[in-house]
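Our next item is subunit A:
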Amino acid sequence: MAKELIRLSDCFVQFDDDIILDHINLYINDKEFLTLLGPSGCGKTTTLRLIGGFLKPTSGEVLFDGAKINDVPPHKRAVNTVFQKYALFPHLNVFENIAFGLRIPKTESDGKKQRKIKLSEEEIQRRVMEMLEVVNLKGFEKRSIASLSGGQQQRVSIARALVNQPKVLLLDEPLGALDLRLRKDMQNELKRIQQQMGITFIYVTHDQEEALAMSDTVVVMDGGKIQQIGTPEDIYNEPKNAFVADFIGESNIIDGIMRADGVVEIFNRKFQCLDKGFAKDEPVDVVIRPEDIDIVPESEGQLRGTVTNVTFKGVHYDIIVDFYGFKWLIQTTDFCPVGAVIGIKIDPDGIHVMKKSQYSGMFGDYSSYSEEYEEISDADYDPDAEEEQEEGDEE
Partner candidate 1 sequence: GCSGGGNSADARVVNVCGWGENIEPELIDQFEEETGIKVNYQTAESNEAMYALIKNGGANYDVIVPSDYMISQMIEEDMLAELNFDNIPNFSLVDDRFKNLSYDPENKYTVPYTWGTLGIIYNSDVVKEDVTSWDIMFDPAYAGQTAMINNPRDALGIALMKLGYSINTTDENEIREAYQLIADAKNNGVYQGFFMDEIYDKMEGGETSVCTYYAGDYLVMYENNPSLRWAVPENGSNWFVDAMCVLKDAEHKEEAEAWINFITSTEASLANMDFIWYSTPNKEALEQYPAYYEEQNGEPLDPALYEVMAAPQEILDKCESYLGLPEETRTLYNDLWNELGI
Partner candidate 2 sequence: MKNRLSLLAGPYVVWMALFVVAPIFLVVIYAFSSAGGGFTLDNFAKMSTYWVVFVRSFELALIATFICLLIGYPLAYIMAKEGPGFQRIAMVLIMLPMWMNFLLRTYAWMSILENTGLLNQFFQAVGIIDLGNLINGWLNNLCAGLNDLLGLSLNTARDTNMEYFKMINTSGAVVLGMVYNYLPFMVLPIYSVIMKLDHSLLEAARDLGASTGRVFRKVIFPLSLPGVLSGITMVFVPSVSTFAISRLLGGGNELLLGDLIERQFLGSAYNAQLGSAISLVMMLVVLICMYVMNRFGEGEEQAVML
């Protein structure tokens, strides 16, 4: 796993006047499952196209096994792609779609001679049938593409890429068109195939659950820039900035002040945390995951609030609690009625303190544009007023 296979070095892409990729640096190890995650239009597909060879960076280098491949055309790269909208050949049947790459004679330079290698018809037959089995489409080989469902087309598209035994498979939102259930099935399937065949996967998605569930490494992108690179656990548990925190999971992002190492002040209350190394009294973003908040009886809580909304989500309830005009999302398996006054407790490892960034203040609610969001950003938080009110309550 440790061997570096692909490197994007300071890659910069510009169309007309728009900067699409802004000095991307990224390396991908052999046999790694790496996911590019980010909102629509952030440059994920563009990054893939750089690696696939469909696009040359305006500046910067694309390296493969240490060699610069900026100018190597797509058909000479040991990389195959599963396209965002499948891009299956409508004039070929399932078998011929998968066999497409195999039927192309490969030039192999052994020693000084260049030889054209053509696979025998039996070999092609064998490998296609094998792939059909891998993607669970045995018996579909004669079917026309138009007669397949979305999920089946998806699998043909994957088989068509895999059958060439590429070193790297690029997958551009391969599951985007599938329904939830099929998507989950295919996630397991892809993961299994990747491990079984030992191929490097570079996977694009805007679905954070998918990214977390499948990847060895997640690259979070926004606005053409890499926001964070790390393991799923890293990314989820230690988001680098408010954008990552918010994009990766539903988060409560609150303004805080670092009073000392391990002590952050929110709403004038001091909370224990594990973060260190901030300047004293530095204003910070505090990220608290909805599931890290425990609901306790009013009297035992570190903070006290009112339940304003409860939504049943199957596994858990989404509860929105109002603290002094700020709405927090709490996820719990216990039911609380609307209007109940509750206390909350947050363990030190549930509090993530991060430096203020360009994203500060942009997120922090489960809804990025709902009226409630408006409400929150409008509410002018006045600590003194809060304090008065709290004191009043304590009386």
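If you want to know what made the cut, all candidates are chains of the complex that A comes from, given by their letters.
In the analysis below, a contact is a pair of C-beta atoms (placed from the backbone, for glycine too) under 8 Å apart; a residue touches a chain by one contact, two chains touch by 3 or more; residues count from 1.
Keep in mind that this is a model prediction, so the values were computed, not measured.
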item: Touching chain, any copy counted, for subunit A within the complex - options 1 or 2; value: 2
item: Candidate 2-touching residues of subunit A, taken from the complex the two chains share; value: 52-54, 73-76, 79-81, 83-85, 87-91, 100-101, 104, 106, 160-161, 164
